[in-house]
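Only a part of the assembly is drawn; its chains keep their places, and the rest are absent.
Which chain is which? They are A, B and C, in the order written, and residues in each are numbered from 1.
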Amino acid sequence: MSILHTVNKSPFQKNDLTSCLAHANDDDAVLMIEDGVYGAIKGTQAASQIAAAGATVFVLGVDLAARGISEDKVADGVSVVGYDGFVKLAAEHHAVNSWL
Amino acid sequence: MSEDMEDGGDIKKFMYMNRKAPYGTIYALEALEVVLIGAAFDQDVSLAFVDDGVFQLTKGQDTAGIGIKNFSPAFKALGDYDVTKLYVEKESLEERGLTADDLMDLVYEDEDDDWAEKPSIRLVSRDELKTVLAEQDVIMSF
Amino acid sequence: MKFGVVVNEGPYTHQASDSAYQFTKEAIAQGHEIIRVFFYHDGVNNGTRLTVPPGDDRHIQNNWSELAKEHNLDMVVCIAAAQRRGILDENEAKRQGKDADNIAEGFRISGLGQLIEAGIQADRLVTFGD
């Protein structure tokens, strides 16, 4: 059974994304929201961790836009979704685990 | 699905994820309050202590000098509430310079084994914990 | 599908309440049922009617109260968390000997059992916090 994980904190200041990726199974999904969206920026340590992870990784587009991170800065392998996608991901997975 | 129709209701697997240290913030205490209330609902309850969450279980906590109530003794009551599965992640302990000896002795009496006293803390590796997490129906994070 | 939503931080200081609000609106728009919005930890502070945010910013409490009215949402503030933080309804204020209350329209104060119940009854429980 697969889980949707949400991460809402910057990976540059807090370990939540690192810990989430280390605890996610390969059929899980990880969605970065709020300050968590900074994890989507390409060319960073966070992007390397995401590339190495087994889980599928998403990022909330409206939180990216709010922070002035344009989609051409988003690392390969990270899919941008809206709140509609967030609700769908929550429905498609068996449980939601928020990494607070 | 871990559903069970006896007693006319579903039994769900509830996981309380504890990732924060005690006292610096209130999340650990208020998480424990949820667990204690939740124990009355006859669900299949587990707790995980990951990252700084492992600090909640250290023995010898003495809060007199900071003026905050020491709530660590309440973990000892969990066994009486049939909350008997406390998963503590080995990697989190090691990174923090702790061993299982630094943690409180938490036990429960096993009604299926002539009320033998058994440890509630289950030391697990990160990989073992990933398997436990995948089985859960509801994950509450603190 | 039945969703439960948990809000663990107060208004303005963290984005949690804003995100939960957007998520709840979208879930309703997709035809899902929101069985409860539960406010815990500092989340109880979303339920005070005394906030006066700047006129050019969103009014978080009003947004929740209006959404609740429109869609008949059950918005529950945890009583234990609320007492610690000074969120009271008229009954609680009387019972505690306080001379004022501050609960906002559409919020009700109840116990933690309501959170567990939401976890049991909802198909998905989604938590927003810090």
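By our rule, a contact is a pair of C-beta atoms (placed from the backbone, for glycine too) under 8 Å apart; a residue touches a chain by one contact, two chains touch by 3 or more.
Source: prediction; values computed, not measured.
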Full complex stoichiometry, chain labels as displayed, reads A x2, B x2, C x2
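Basically, only the chains that are shown with their structure count from here on.
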Chain-centre distance (mean CA atoms) for chain B and chain C, in whole Å, is 26
Which integer distance in Å separates the CA centroid of chain A from that of chain C? 26
On chain B, where are the residues touching two or more other chains? 27, 138-139, 141
Which residues of chain A are in contact with two or more other chains? 95-96, 98, 100
Touching residues on chain B, where the partner in the complex is chain A: 1, 17, 19, 27, 50-51, 126, 129-130, 133-139, 141-142
Under the definition above, what is the set of chain B residues touching chain C in their complex? 9-10, 12, 14, 26-27, 30, 33-34, 37-38, 40-41, 43, 138-141
Parts of chain C lying in touch with chain A, wherever the complex brings them together: 1, 3, 8, 15-16, 19, 22-23, 25-27, 30, 32, 123-130
